[in-house]
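The block underneath contains the structure these notes are about, expressed in structure tokens.
Apart from one protein chain that is not included, each protein chain of the complex appears where it belongs.
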């Protein structure tokens, strides 16, 4: 076990994969300097500029070139800096990478991991703060990973690199500095959630940074006599239906929490699925449908809070009463 | 009243708006020839090449330039041909158009209507068949219009042009030839649904081409003794919560139907909202999470069918029994 | 060239009554080929002349108008035609159709439904070849309309920055769908833009297959030698409408008539005749092509449609087996 930050955990996993397979390469802007969040620190020194590739400011071509690299035998990791800039490369991701294997009848595959950090990040305002995981979950051909902890960022990045098809890998910008124990060699399978806390009155489901909010809310709920189960999805496509629906069926109440805008967020998919399949009571907590503001009071309106989660859970959960 | 096709209805509304306001312009590829679906037929002849503008193949700049035009006093209508090509202009739409008014503190506004046809269209395969309305509904700053009939395409296009902020206007490629009566001067307000058929056992909600499927399903359900209410949302942002939730509360059962991929589709938002707010039973019918195939048997797998809607409705609705 | 022409003509006939577009109603008669076809009739010399200089292991990216490139790269005609017919025996198992025609087994990485989208893919493939130390190169075809999309700039720049083995080929038929490209293009076009980015470029008569071959031979040799990317700007003409159902009525008939006079096949045939090749030998080439295509048509017509269950395969490995 080693203590690592969320960014180090990813850098470590990537370094291991690059050592194990010469076909793994990384490309993006400013990677030589370690990436702007230090998530590539040391890699160009170890693997050279041919495999840790500094690129021109050409998001479309970073993504599109990665598709071509993948088709020709490499396993590229693309760095988009923030998901907002990946909006310059959506044709390449959605029309090219995601559909390639299908469109060409399985002649080729695109083993590609696209890292595009999401989330609010101190006063970064409307164009550097989005959480767009719901978009990618809607696109056939894409796997969508949303790690919340260093160990997951290590174990999931390995699994993403091994998937053989395009993976949208969404790290949260306010988690880079978080530290945690990481077990070397760990693999976290895609599609497997983690139950962080068992509970019987209400199920709290979340991912990425909102997991923290749910953990804190569960403590607060416990003091109020409400027993909350907390589930970290870790990947939203595929998502761990068995764990979530099983829990929701047991507790009879599900709250989905995410930092993304609530309207059309992936919480709607989870809530709708749970309502369809278990008939449980559901509630969502997400950001209002507003752009992120620069000034703190405005930015704070886009943050999901412990109080909101507690209120949502209490509105659903009748402590001790099970349907 | 005049009998018009869905495409003529839009061309007529646009012509009226251009006659009324010199600042309304249209831009896109091949508009001079009337647009590839005849939805601009006759406009360049009437208004000239300065106002019905043929452009280079430059989707990013078509969209980005329209933002600039809007800031400088015009009211542009952008043609993207199919929504799939608009994926080359997502930064311009999402980071620039949608956020402009907010980001700059209300200093400017972007009165922009972006037409991007959606949907399956005979053997057009994976890159010309997508329905991505859920994406745009998730983005603060965008209004999302999904007309199903000629009269709505006329009345909603007028309202979109009058909104003063960015509107994503999604016509369905398999509806262009549909004919219907259109009343000159009609305005269909954004956010107002239309109840196509009243019913008491189950509520069917849909939009765009899937409305037809619901109407047919309702007839079939009627023969089976199930009374279905059919609601055409017409705009999915804003969506008519009062009409939908009111109906769902009455019938106790809601089926949302759309051609888009079901996972992460906007049906999830409607179903989740209804479950949250009315506690009704919910079910969704959408396409499986697969790219659209070229060959008919594959393409057909992505089409929502009357049989699917009937089955979903019957699974929820206990005829005559109200909770 | 004769094979490409025969393929395009046969496909065109098979598609009549297919996809509705251009404001036309669908015909009552069901078409053998349902989907849209972008025919390269009249442009055969570019595909043939360039691909004559490629090996089967070299890679190629194409456009929406990709039949000629695919055939010239050595793809199997039966599997191609079956793909247009949407059959299970098609190169893409019926999943892609004309607009996504591909044969990875001969290095043909696919037609593309998005203008210019093949360009970044091509440079990435070339970068993989370079990084992996392989001797092959990539040929990247695109139309004159594509030079006004951002990926043109980005991909050429990228190829220069990393010194990649790519031959860019601008197949310039002077039109983009229904719009003449000239007035939509600032400056002198593909070659001039390429030079400004540091990609040496050559212009050639794209209807003269020998000229294309000679120019491509020189450029391919340079690219293979590791000199970095090159661009070939080939001038040609699209004999048909933009897409199968488009009569192309927006073009001046006199222009079309003039263009038909420099049919690349006629030019090549006349030259062979002038060099003393027997008329019978030339006719035999045409006959062989016709026979091959007829057989492909028959096989495609007889082949089975894909199983609907195959709509759920070839998508992605999520490790979870969940598709809905």
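Annotations
Chains here go by letter, A, B and C, matching the order in which they are written, and residues are numbered from 1 within each.
Note that contacts are C-beta pairs under 8 Å (C-beta built on N, C-alpha and C of every residue); 3 or more make two chains touch, one makes a residue touch a chain.
Bear in mind that the values here come from a model prediction, so they are computed numbers and not experimental data.
Within the whole complex, the absent chain has one touching residue among C:6, C:81, C:139 or C:184, and that is C:184. Only one residue from A:84, A:133, A:171 or A:201 touches the chain missing from this view: A:84.
In the full complex, chain B touches the hidden chain at residues 23, 25, 50-51, 53, 55-56, 58, 60-61, 63-74, 76, 91-92, 95-96, 100-108, 140-143, 159, 163-166, 189-191, 237-238, 241. Residues touching the missing chain, restricted to chain C, are 148-154, 156-157, 159-161, 183-188, 192-193, 195-199 (touch as defined at the top). Along chain A, the points of touch with the absent chain fall at residues 7, 29-30, 32-34, 36-38, 41, 54-60, 84-85, 88, 121-128, 176-177, 262-263, 288-291, 293-298, 300-302.
FYI, only the chains that are shown with their structure count from here on.
Put simply, the chain nearest the middle, going by average C-alpha positions, is B. Ranked by distance of CA centroids from chain C, the top chain is A. A straight line joining the Cα centres of chain B and chain C is 34 Å long. Taking each chain's centre as the average of its CA atoms, chain A and chain B sit 29 Å apart. In this assembly, the C-alpha centroid of chain A lies 39 Å from the C-alpha centroid of chain C.
Residue positions 84-85, 88, 125-127, 263, 289-291, 293 of chain B each touch two or more of the other chains. In chain C, the residues touching two or more other chains are 90, 92, 94-96, 100, 112-114, 150, 315.
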